[in-house]
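The other protein chains are all here in position, but one chain of the complex has been omitted.
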Amino acid sequence: MSGANRRTPGRLDRAGIAKLVAADIPPGSYVNLGIGQPTLVADYLAPDAGVILHTENGMLGMGRAAQDDEVDHDLINAGKVPVTETPGASYFHHADSFAMMRGGHLDVCVLGAFQVSFDGDLANWHTGKPGAIPAVGGAMDLAIGAKQVYVMMTLFTEAGVPKLVPSCTYPLTGLRCVSRVYTDYGVFALGGNGVEIRETHGIEEPDLRDELGL
Amino acid sequence: MSGANRRTPGRLDRAGIAKLVAADIPPGSYVNLGIGQPTLVADYLAPDAGVILHTENGMLGMGRAAQDDEVDHDLINAGKVPVTETPGASYFHHADSFAMMRGGHLDVCVLGAFQVSFDGDLANWHTGKPGAIPAVGGAMDLAIGAKQVYVMMTLFTEAGVPKLVPSCTYPLTGLRCVSRVYTDYGVFALGGNGVEIRETHGIEEPDLRDELGL
Amino acid sequence: MTTICESADEAVAGVTDGATVLVGGFGTAGQPVELIDALLRNGATDLTIVSNNAGNGSHGLAALLAAGRVRRIVCSFPRQKDSYVFDELYRSGRIELEVVPQGNLAERLRAAGAGIGAFYCPTGVGTPLAEGKETRTIDGRDYVLEFPIHGDVALIKARQADALGNLVYRKTARNFGPVMATAAKLTVAQVLSVTEPGSLDPEVVVTPGIFVDRVVACPSPAVLAEEGAGA
Partner (left out) sequence: MTTICESADEAVAGVTDGATVLVGGFGTAGQPVELIDALLRNGATDLTIVSNNAGNGSHGLAALLAAGRVRRIVCSFPRQKDSYVFDELYRSGRIELEVVPQGNLAERLRAAGAGIGAFYCPTGVGTPLAEGKETRTIDGRDYVLEFPIHGDVALIKARQADALGNLVYRKTARNFGPVMATAAKLTVAQVLSVTEPGSLDPEVVVTPGIFVDRVVACPSPAVLAEEGAGA
């Protein structure tokens, strides 16, 4: 495990995390941004980087959220928010859209998470609480479908419990599928060498290791 | 086995067989006509019957053979003969075309055969001769893909050997897939009740039974 | 052969109790509201519904659920901000739920339409949704065996049909329509307009008419905006 190669004195906010993710997406990539926090990443992609957004409900070349009279309820993203199309967009049906994901054609997928394990297991679809209504959507397909799966999340729960864990306790979404974890306190690369701390924010690396039990 | 309900004094020629097949295709059917002799059936379909022809290389609504300046080498049938399109035609790729066949959506498929067995096994892709280059094309998909598979063939080889047989000796194309056999000497329905002689042409039914060992 | 129907009621005639009904749409986009309303009038009950979601607000699919016509729903994302009808039925034990990853739902429907008996699928391996299912390692990767989902009826929404039943769709409202059309014994499409054969460019037909049994024109369909968000 090598040391962090960048650090800032302050913990990052959501926008700060989204900026880091956006900066790590290579120009020209095909990218799926999951529902919720990951959609913020779109705001920080350079317009000339040529990143093309996929939405699993059947579109490549998704544009920004629709405003006012742009709203068309036949043109929505996976979160069911009305969006726009960009030049060079295309529409396709659900089996083709998920074949695109599951066949490994997306370069990057950015997802939220309840927990990520040190070896890249992802838990982001179900809290497992009794009475909770299960709903998976495209989460499991996205988890296994992209060449790189990036997770964006706070590093700790509101109760202060780490969400980057030796082993997930929540129901799994996918096994060994996450390659990077972007959080308010640091950025982590997961893979064959275990957890590598790439950046720290508002915490010293030894303290971060202690907190996570690394 | 019920008796033949129609008979003619003379043996049928190819056109005669094709007419019988065409008359048995319900109006509005989606039909695939195999390469060779079955293509003759198209000439006897009533124009107002609304039968829609499928060609497995990616088209519904195939029209007649192209003539003169209609010839377009991007618009061919499964036998690679230039054809035309009809109003309401559609094009699709090969996986979609074969999904259409294999999913059981075609009403009728008409094929030629080397042999058909009494219980509907079909042999029409390979003579099994040493040195023959095997080539199957879409034959096996057509054999299992349509709701009804009709075979058109001469009932006997040039050497006088029956081609409707207790068990095929040629390499099989599909198992228990043929529902009717149209030949120069008679029409046969195959199914749960064995071989039913529906029509005889140029031969008396008892003699036909003798010849075939029925 | 495709029949052009005079009304949505005629288009759903014959759907019987206990039927498995595939219902197009992703949330409200592509949801065939007029056909669902007709199915409600038709009276069929004890239905199994296969659809991405479990209804929004109180109209369309949600109304069918509210009327107690649905015994079981197979979907990827039942819980949405405006899925209160389903939520209440589920919590009170009055509806069965099978949650299926969205890609498996789409691929299982495609398999039904394409004559595939079953397929080894990369999604869901090692998760609770694969529990009890067969798995197999192929070329070093693990897969779960998934089976087709066949429908008795598919109710879908498209933009335009020609008189032969060829369909084109509109933007992301296309979603499940094309695969559901292939997977049911009886496929019914509501469209904005029905035009002459030859009016659609053969290169751009998305669902060929072979998959479409009945079409009805609903020129001014209900537009159900989402009351919330989900997936």
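Note that the chains are named A, B and C in the order they appear, and that numbering of residues resets to 1 at the start of each chain.
Assume a contact is a pair of C-beta atoms (placed from the backbone, for glycine too) under 8 Å apart; a residue touches a chain by one contact, two chains touch by 3 or more.
Small disclaimer: the values here were computed from a predicted structure and weren't measured.
Q: Of the residues listed, A:M100, A:L122, A:A135 or A:I203, which one is in contact with the missing chain?
A: Answering carefully, the residue with contact to the hidden chain is A:M100.
Q: Tell me which residue among C:G115, C:G151 or C:G177 touches the hidden chain in the full complex.
A: The one listed residue touching the chain not shown is C:G115.
Q: Spell out, residue by residue, where the missing chain touches chain C.
A: Listed in rising order, the touching residues are 107, 111, 114-122, 136, 138-139, 141, 143, 147, 168-171, 201-204.
Q: Could you list which residues of chain B touch the chain missing from the display?
A: 35, 55-59, 72-76, 78-81, 85, 91-95, 97-99, 101-102, 121, 126, 131, 133-141, 144-145, 171-175
Q: Need a quick check: the contact residues on chain A for the chain that isn't drawn.
A: Contact residues on chain A toward the absent chain are 27-30, 50, 52, 54, 59-61, 85, 87-92, 98-106, 144-145.
One rule holds in what follows: only the chains that are shown with their structure count from here on.
Q: Using CA atom averages as chain centres, what separation in Å is found between chain A and chain C?
A: Centre separation, chain A to chain C: 28 Å.
Q: Counting only Cα atoms for the centres, state how far chain A is from chain B in Å.
A: It comes to 54 Å between the two C-alpha centres.
Q: Quick one: which residues in chain C touch 2 or more of the other chains?
A: 110, in rising order.
Q: Give the residues of chain A that touch two or more other chains, as numbers and ranges in rising order.
A: none
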